[in-house]
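For this depiction, one protein chain was excluded, whereas all remaining protein chains were kept in their positions.
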Amino acid sequence: MNILIAPILSALCAVSGDTGSLVLQAEVVHGPDGPIEDGRILIRDGKIEAIGAGLELPGDGHLIELEGHLSAGLVAMGDQTGLKGEALDSTRQIMDGADLAFGYDKTDDGWGAFLEAGVTAVLLTPKPGALVGGRTAVVKPAGAMVQRRAHLHVCFSNAAFKSGVAPTSYPGAISMLEQRMETPTGGFALLGKGLGVLLAAKTRAEGLRAVAFAKRHGLTGALTGVSRAGDLVDELHDAGLGVILPPIGAAADPRVAASAAILGKKDIPLAFSLGATNRSPHALRISALRCMKAGLARDAAWKALTSGAGEIANAPVGSLAVGRAADLVLWSGDPLDLTSQVERVWIEGKQVHGDDDQ
Amino acid sequence: MHIDTQPSRRGTLTALLAPALLAWAPTISAQEPADPPAETQIFIKAERVIVQPGKELKDAQVLVQGGKVLAVGTDLVAPEGARVIETKVVCAGFIDPWSTLGLDSASASLKDTNILTRAVDALDPFGSAVHLEAALRAGITGYGVALGGKASVKGLGAFVCTANHADGGLDVLLKDSFIGATVGSSGDAFDRIGYAERLVKYIKAGEEYRVEQVEYTHEIAKWRTEIAESEAKLEKDFKKAKKSRDKEIEEAEEDDKEFKEESYKEDRQPRKPRFDAEKEAWARVAEGTLPLVVEAHRYVELSALLDGTKAFDRLRLVIAGGTEVLPLAATLVKRSIPVIVWPTPLGSKRPAGMRAHDLSLAGALAEKDVRVLLGSGGTSGTRDLPLLAALAVGHGLEPEKALAALTTEAARALDMGNILGKVRAGYRADLLLLDGDPISTTTSIRQVISAGKIAFNVEGGQ
Amino acid sequence: MIYPGFLISCVLLALASPAPEAPKPVDLTVHADYLHVAPGEVVRNALIQIRDGKIASVLPGRSAPDGALTVHSIMAGMIDASARVTPGDVAVEQSKEVITNLSVTDSLDFFNPAWDRLARTGVTTTLIAPPDYNVVGGFSVVVKTSGPKRVAARVVNGASILRGAIGELPSAGNSPAFGRPTNFYARRPTTRMGVEWEWRKAFFDAAQSARFPDAEFEGADVLRACLAGDVRIFIQAWTTADIRTAVYLDEEMQAEGYGDLDIVIDAGAEAWKEPAFLVRTGTPVVLPPFPATGRLGERAFMPWDTGRKLTDLGIMIALSAHGETGLKERLSAQAGYAIRGGLTFDEALACVTTTPARLLGVEKQVGAVKSGMDADLVLWNGAPFSATSNIVGVVASGEVVLTPR
Partner (left out) sequence: MNISSITRLTAALALTSAVAFGGDSHAIKVGKVITMAGEPIENGIVLIESGRITAVGPASEIQIPWDAEVFEAPNLVAFPGQVEACTSQGMDRANESIDVAPFLNVVDSVDPVNFFYEEMLRAGITTLNVQQGNSTVIAGRGMIVKPSGMTVAAMTVRPEAGIKIAITPKRGKSRAVQLMILREAFAGLRRTLEGLVQEANDGNDHARREALAQGRDFEAEDGKGRAMTGSGWIVEGLEAVPRASIDSKILPLLAIVEGRISVYMACSTPMDVLHGLEIAKENGFLAQTVLLLGPTCWKVSDEIKAAGVRGVILSSTLEHTERAPFAEEDTVTVLPTHFAEKGIPFALASQNSTTQSLWFQAARCVALGVDREVALAAITSGPAEVIGLSSEVGTIEKGKHGNLVLLSGDPLSLQTQVRYVFIEGKLTYDRTTDTRLQHLMDGVQPEGTSADEPVVEDIHEEERTAGDK
């Protein structure tokens, strides 16, 4: 369904008052079930009340017509912005009670770059360096905490081993985790009761062990860090896990993008992470673009940036469903085309980025 | 096997070590090569032919043969036997003026280079075949490569075609296309100004070396004519001198005195200035034969560089990076100095020099009519250039100027303006066949034609 | 007293196979002028039919049907009893000096290209052991070198084999504990004596735990199984002193009445110096790769006629290449060097097929070219192990891993 750029409507500049409801209209609105031409979104008290093409204006409704595409904000997985020293506690190997939420600093100036790139939800994860690094949290850039305990972060890569501290080997690590699962306490006890698992690994062999561990204990969540997860598609499908793909750089192995396409064909939930902190949030759309060029379907790529990522993040973010918070982004064109720019960003109905006049 | 004999000042253009050339390389310049064997002609029919940014032909055709574009028009007829390809859009191949693609890993980050070190020597297409293929598939048909790293003088950069040559060697269009340099890789501002002044000192020394050489040629010519005259005179009265000498010898023998030759004095021959390869190269920079591409980011060293080089009117300076060059836009326009911008998204931990890096720099400079080019920042990420161009367009650069930056402007800055960058008769047949607007990232490239041959075909096969 | 415990389990395996229904078409046929079925058994002009990864039949005196692979000679897939293809120190748990309840299986990475290269040198089955940084490193595992990249598909059920080491490696890198030990490397044995003491203490404690239940400790059950001879122990011992220590350990257990260890010496370079222990206790030896200058790890010296000398004394030996795949270091080259050192062809063939198969307890499944066994074949363009012949083809579990050019 190619998107026609409709003739530009006359721009109405109006100050967005928060009294009563607000209706935003744009050339194309990327709703939960596909793009809507000249769509309108009715927002009341920061929540989406209705979405559709021919919405009439409610009594206290206040219409703003916009140029460009309106969509849900993007969701970035796996970032440590604002955590400063809190991203990893190196004293112990298993810290299932540690919540990354405590380290979240709303005032950090790094969040501006997220809003500028159209990201409205971020999953804070610990740096790999301990067997169980703690519990992840989902936050809105410079905004509210959406989910205090989203996943238990378990690291299956050799980054978890420290010389001189048990465990020093894969067999030792797996046996230590199995022991904790026999008589689960603290974070382990919450697994399956609202707390997902975030399996961090680097090589595909580590990924296989992580997925087998999750399958053995019937855990839900996602595998992150394995760049060629496409080779584990059967085990992932069988275990019902999602996959968070690392950022795909210029000189990256083409098989990484190809494996995203393989996962997409098998409808395995996908999302993109930023990995190292010095990655710009633009890397999300660039990685999605590379996967599309390697064969990932367009709507699968868009889902991986928004609603699919929200599901994996185990939090109500990344989709324009009715009742959800109105986290919206106005693009100058098709959001999956890098030539289009972020014009405005709303979080919970209030505009937090972009100049008012069009 | 084709041979490019472009009318250019810099010696014969031989494909790097193509075997056939090895055998008769020396004879190239001697006689006009016989016209190449009748290769199959390629006849392209397209809805839009972008001759150059801002000039398009609707429902036009392009005829390609012998590595060159023979004809472009709206009413051409496919000659018999030509291979016909239909596509939506045709435009010139993209050029990356600032890359280290194809260099062997050790040479990409060097410290011990000087102006004589040649990037051509470090090219290793065998090791980087995969990256070259990816760049070609992304539409980059040619690129300027300089030795990498933060060496203050990087040496002779080359202009290389991305498509691999038959024998696996690389098709080098210009072995010495420009001089690469870096200013400002240290933290301290005075250090950075020192680097800029050192570059100016080198150019000055090069200029003085050229002046000294020109003076010597005059002096030696004058001296030679004088000597020739005095020799003619000496020859004329040789007999007289011989007679007087014989007389003196006799007298000496009579007085039993030892005969002493007359002493002969002439004004000394002027000394030839000592040959200095480095100064010779800097002289070529000073007189504008070779453009000087300087990587500099912060305002302090940029302004020091521009002030220092004000006096050299024939110097052709190109700024690479230029993160904080916006305030100096006026000087850049006056002296027509192009800026190669690296529009890549940088996260929070940015390199020191690029603290103020902003994706909208390209757009801002273009608004002030500065000649803007887009480069992959001296990395092997050349394949990402179209992606970076789209990001720049997404941050204020007009699409037409972005396409110019990738084709005509880049060719012009690297002295290839007469053969690359446009879809025009007589130009080299580096063409992209696409299914949409060249700059938009949702467009895909169907075929890439390099030097008249289909180097990449999305349907596979040649 | 060679391994009574294991013959029974293998026989059960064979009986359990399903009754043969209508024979499926053959997947692959291979022909050779000379087929070395097993050491000493040569079949001329043999046609081998392979179905479902197993050898369906071996038909002597046939000519090669067109389209079938035909080569000069074929032998069984080789078995390296000490292949050492592991991700290094993250494959052995070093938080305790004696680890018995863990296996190296959890650290194997079958995506590593080293496996394919090892398979292409004709080694189809290997024993993978945890690296020798511990006194007892845990369980080894018998795996195939090719096939699906999953642990379940690669593991071969053979004898359960524990891995240990005597000599410098287990004590290397440990420093004596001055003051409060910051990590567990500071309190572990720092000398060869310490290592030897850990061995004896482990088995002594296990024997005590059999008598006094409250002396039970984690991993004691495995040590008791060793004492009962149900678990085989591969001990790395390069020098004659270490080999002697290993054999004395076994004899001490017998003397104390605790039990009888089933020991195999791995990398027994200096087994030739005092072979009497080995003859007396019937301990097999896995020889390390032949060294060009004779010098080997831990300053051991191994002359090239060691194979001949130990075979003459009736000691069971196997060869190993420690997983090397180079043209001059691979297992087939080691067999050639053993022949240069005096072994006959059949003895050398046994050292890389049937003997290691018996040591790993998989002699029913691999090590010979007989119907019902795994279809692991090595195809040669000349007499096997000769300097002028080369491996041109490898079939592993019925799949052609290396195709003759």
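In order of appearance the chains are A, B and C, and numbering begins at 1 in each one.
Keep this in mind: contacts are C-beta pairs under 8 Å (C-beta built on N, C-alpha and C of every residue); 3 or more make two chains touch, one makes a residue touch a chain.
Predicted model only: the values in this text are computed from it and were never measured.
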Left-out chain, listing which of the shown chains it touches: A, B, C
Selected residue (touches chain absent from view) among B:Val211, B:Leu234 or B:Ala425: B:Leu234
Touching residues (missing chain, whole complex) on chain B: 16-17, 19, 22-23, 104, 106-107, 110, 112-113, 116-119, 121-127, 129-130, 147, 155, 167-169, 227, 230-231, 234-235, 238, 241-246, 261-262, 264, 266, 269, 272, 275, 277
In terms of residues, what is the contact footprint of the unshown chain on chain C? 113, 116-117, 120, 248, 251-252, 254-257, 272-274, 276-277, 280, 290, 292-294, 303-306, 308-309, 325-328, 336-337, 339-341, 381-382, 385-390
For chain A, enumerate the residues touching the unshown chain of the complex. 253-255
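Simple rule for what comes next: only the chains that are shown with their structure count from here on.
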Whole-Å separation of chain centres (CA-atom averages), chain B against chain C: 62
Whole-Å distance, chain A centre to chain B centre, using C-alpha means? 45
Chain C - residues contacting chain A, complex: 87, 89-95, 99, 101-112, 130, 138, 149-151, 182-185
Which bits of chain A are touching chain B when the two form their complex? 81, 110, 113, 117, 249-251, 254, 274, 276-283, 286, 289, 293, 332, 334, 336-341
Per the contact definition, I'd like the list of chain B residues that touch chain A in the complex. 131, 134, 345-350, 359, 376, 379-381, 383-384, 387, 390-391, 393-396, 399, 439-442, 444
